[in-house]
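Here the complex is missing a single protein chain, while all its other protein chains stay put.
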Amino acid sequence: MPPLLKLILIRIGLGVLTLLLVSVVVFVATQALPGDAAKAILGREAANKDRYEAVKEQLGLNKPVLQQYVGWLGGVVTGDLGDSLAQGSPVTGLIGRRVVNSFILVFVAALVSVPVSLILGSITALRRDTKFDTGVTVGSLTLAALPEFVIGIILILLFATQVIKVMPATSRVDSGLPILQQLELFVLPALTLTLAVAPYITRILRASTIEVLESEYVMMARLKGLPERLVLNRHALPNALAPALQVTALNLAWLAGGVVVVEYLFAFPGIGSLLVDSVANRDMPMVQAITLIIAAVYVVANLTADILTILVSPRLRTGLR
Amino acid sequence: MAPDAAPTREGEAVLKVEGLRIVLDPSGIDIDDDVSLVIHRGEVLGLVGESASGKTTVGTSLLDYQRRGAKIAEGRVQIDGQDVLAMDQRALRGIRGGRISYVPQDSSAALNPALRIGTQLLEILEVHGFGSSQQDREERLAQMMGEVLLPSDKQFLRRYPHQLSGGQQQRVAIAMAFANRPKVIVLDEPTTALDVTTQAHVLDTVRDLTRSYGVAALYITHDLAVVSNLADRIAVMYAGKVVEVGTRDELFDEGHHPYTRKLLASIPDITGQRALRGIPGWAPRPGQRPPGCAFAPRCDWAVDKCGEAFPPVETVSPGHEVRCWRQQEVGARGSVLQAEAGEREAVLMPEDDEQVISVRNVTAFYQHKETLHGITTSVAQGHCLSLVGESGSGKTTLARCIAGLHPHKIVGDIEFEGKPLARDARDRSRSIRQAIQYIFQSPYSSLNPRKTIAQILSQPLKVFFDLSRDEMEDRMVKVLEQVALDSSLLSRYPDQLSGGERQRLAIARSLAAEPTVLICDEVTSWLDVSVQAAIIELLAQLQRDMGLSMLFVTHNLALVRSISQEVAVMNDGRIVEYGLVDAVLEDPQADYTKKLLSDTPTV
Partner (left out) sequence: MSTPEIRVNDSELVEPVAVHADSRPSEWVMMLREAWRMGRTKIGVVIFGAIVAIAVVGPWVAPYSPTEFVAPPFSPPDIPTTWFGSDYLGHDVLTRVLYGGRTVILLALLATIIGLGLGVTLGLITGYARRWIDESIMRILDVVLAFPQIVLALLFVSILGPRLWLIVVIVGVSHAPRIARVARAATLEVAQRDFVRAAEALGIARWKILFNEILPSITSPLLVEFGLRLTYSIGVIAALSFLGFGMQPPAADWGLMINENRIGIVIQPWPVLVPVLLIGILTIGTNLIADGLGRALIGIERDTGVG
């Protein structure tokens, strides 16, 4: 087997292993922790014997733990995530549309935050110690500190309620209309996510670009008399590509977590707000499904970035030690 | 390997540096001051200096380039009468890589890891508009590769830097520098990271190319031996100033600056005729240099005046210039090597030759790779055995196997005083761990920077002895005395010491255990030559006075005469030659030893 292919297959294998372990964590947390899951789910209703037995039956709690897990995992793999306890219908059907909504939200936020942070990160590195750099650095340091709901609420106060009312404070999606005609509903949530993630990414990218710019090979390119354009485009930036890829993956993974609070804040109908509702309702199959999806996004994003990094780095690609 | 061409001093001056001053930015502290140099067509000027002398900074400033943290404050750098420092960015780009080019110290870092070497070579021709067509440039590329003895086929050019050996990488960098037929070339320690045999090839290439292209070359190095065979003239730098310039013979036979003379005397002599003499103290870093002549505190000839003002340039003979208040008296002492070093005393041969350490048929692995193949050797009581070899020869691995610091598979017998040694130091008895002490290569790595010197010294004392506070203190003061360090240093941290002092401290730590065997692993390779000599003197004296048995690991064949009775030459995990030092060096039997001997530069 070519070494490159082997390297990539090993990475994929590790990714699958991680996913498998993730499913174990999800399962253990929701179904196999010491204590009675059915009782926890029903709360006071647990006194009702029939209801109690029904829930136990539905979750398969009467079987041995390992058998429960295997059965559950089998369902997950075949797309059967069980029935929602709160709504009684299959989870798959309930979350389909919401996954799409969340995906669009994350996509829009990534579409803005990735290029913005790439550009800001590299410009501040190139113009190190200028006023622009200091401004961006201080600004990103401040913004990066703020939890996303703080940013979101400030945006709501500024644009939707108190100062200028140009935006809806909540994103009540009208399911009758195509999503593309309701884009204004995405603006504030996407902006919140962008403002929360972009500064963080910008800072990482600035640091990695500076490292490249201070490398011996960039110095050598300058001493060869190359025009600055070539120094940057041919020598510096390609070497900053690998960190940029990693950072983009980090970005996506972060967004997958960020949607929870932001969707809840804006009442945006995605999987994040659904997760919060499901936790409140103790709708375990729903919680399992959504946490699995979010963790899978992280694993897949990282895996993709790792493989792309291998492909863009000659040192890794040619597989020589 | 003497220079075969007469110095071309009367040729046209291509490069002129005048009054160059480079400072740390933003503090404004001098790195270099008042540096003036002239290099003629076809001439190699060696710029020699120890660490922190400011030599590298001078090198890049000839291309009007400074790293972050430094800037050129004043001076002129003229190439063919044009001032490089006054050029705008555009003109500067035009001459960089064109009329003046640069060969870096470490090509493995200076070649772009993400670009094929062909691309990196071709681009320097393209941006400077070499030839009239792509074909011209590709022809030139093939020619360059031939000149540096590298293949020029497509497949080789499509390789990435990491697919080349260290020597090949350095050749690529040299090819790149000569590509546009420059007038001036700056070589910044281009062989420092290479083994001697590779170094010898690279030096030959540099010599041939500068001669045949008539280039004015500045060869920067810390190693006088390297330039003494290559350079037509040598400029000696100390603490940011050029203290003496002259031909090789002028400096070696009648050096007029005390530093030049002392530096020469501290170079190990492979012929073994003269003694090795270190210079006390260390070279001060920018910001810590004393007023007046910065060498004065280390100088035997220093008078009050030296601490007050830096002397002006005085001409000894045309082209031989020196900056010392007492240059006439100093110069009158005649031949440097005889006057300053004196004859070498023979290393004593102890009568007792009972084996202390014996290694029989030892094979060692690194991960799953076999790196030592069936080694058999021994160290006798009170003797010093030198293990000599290039990087990858297995010399350090062998030393670590004996010390119990090789955490991989080892097969064979290693014995101490006739009893087998456990593989891992942890599995050895306390008395054995105490008896065998190991001194590491880098004193920057072997001393915990978070601990005070007292804490560092107390470590072996606590492990091996049961001492009261006062006894502990006494022992620490005693071992510091043995290595000539002041006991007032006890409360300091290692970073407050110079490199040489750190290595002395590391030696003191091993002495604190009261060992019978000392294993020294490349203990001088991180030190300046002048400091190296002093450490060797110290080790030789300790070994003699305390009757220690010693294993001295080094890549420098020239050092072994000054310290050891026996030598084992290693190559590729095998001992290729073993014998008494004088016998091996004077009448080598193995081809590899012969090659190593002929490739080792000497003054």
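To keep things simple, chains are lettered A and B as they appear, and every chain counts its residues starting from 1.
In this text, contacts are C-beta pairs under 8 Å (C-beta built on N, C-alpha and C of every residue); 3 or more make two chains touch, one makes a residue touch a chain.
Here the structure is a predicted model, which means the values were calculated and not measured.
Of the listed positions B:Ser165, B:Asn361, B:Thr376 or B:Ser445, the one in contact with the omitted chain in the full complex is B:Ser445. Residue A:Phe149 is the one among A:Tyr52, A:Phe103, A:Phe132 or A:Phe149 that touches the chain missing from this view.
Summary of contacts with the chain left out: across A:Leu42, A:Val91, A:Ala256 or A:Ala305, the touching residue is A:Ala256.
Note that of B:Gly167, B:Pro286 or B:Gly331, the residue touching the chain absent from this view is B:Pro286.
The set of subunit B residues touching the chain not shown comprises 24, 27, 29, 31, 51-54, 56-57, 67-70, 105, 188-189, 192-193, 195, 222, 285-288, 390-392, 395-397, 403-405, 425-426, 428, 430, 433, 437-438, 440-442, 444-452, 459-460, 463-464, 489, 491-493, 495-498, 509, 513, 521-522, 525-526, 553, 555-556.
Although one chain is not displayed, subunit A still touches it through residues 14, 17-18, 21-22, 25-26, 29-30, 33, 35, 37, 40-41, 141-142, 144-150, 153-154, 156-157, 161-162, 169, 253-254, 256-258, 260-261, 264-265, 275-276, 278-280, 282, 284, 287, 291, 294-295, 298-299.
What we mean here is this: only the chains that are shown with their structure count from here on.
Taken together, the subunit B residues at the contact with subunit A in this complex read 60, 63, 65, 67-68, 92-98, 101-102, 104, 106, 109-115, 123-124, 127-128, 160, 162-163, 176. Interface of subunit A with subunit B (complex): residues 214-217, 219-227, 230, 234-235, 238-239, 312-315, 318, 320.
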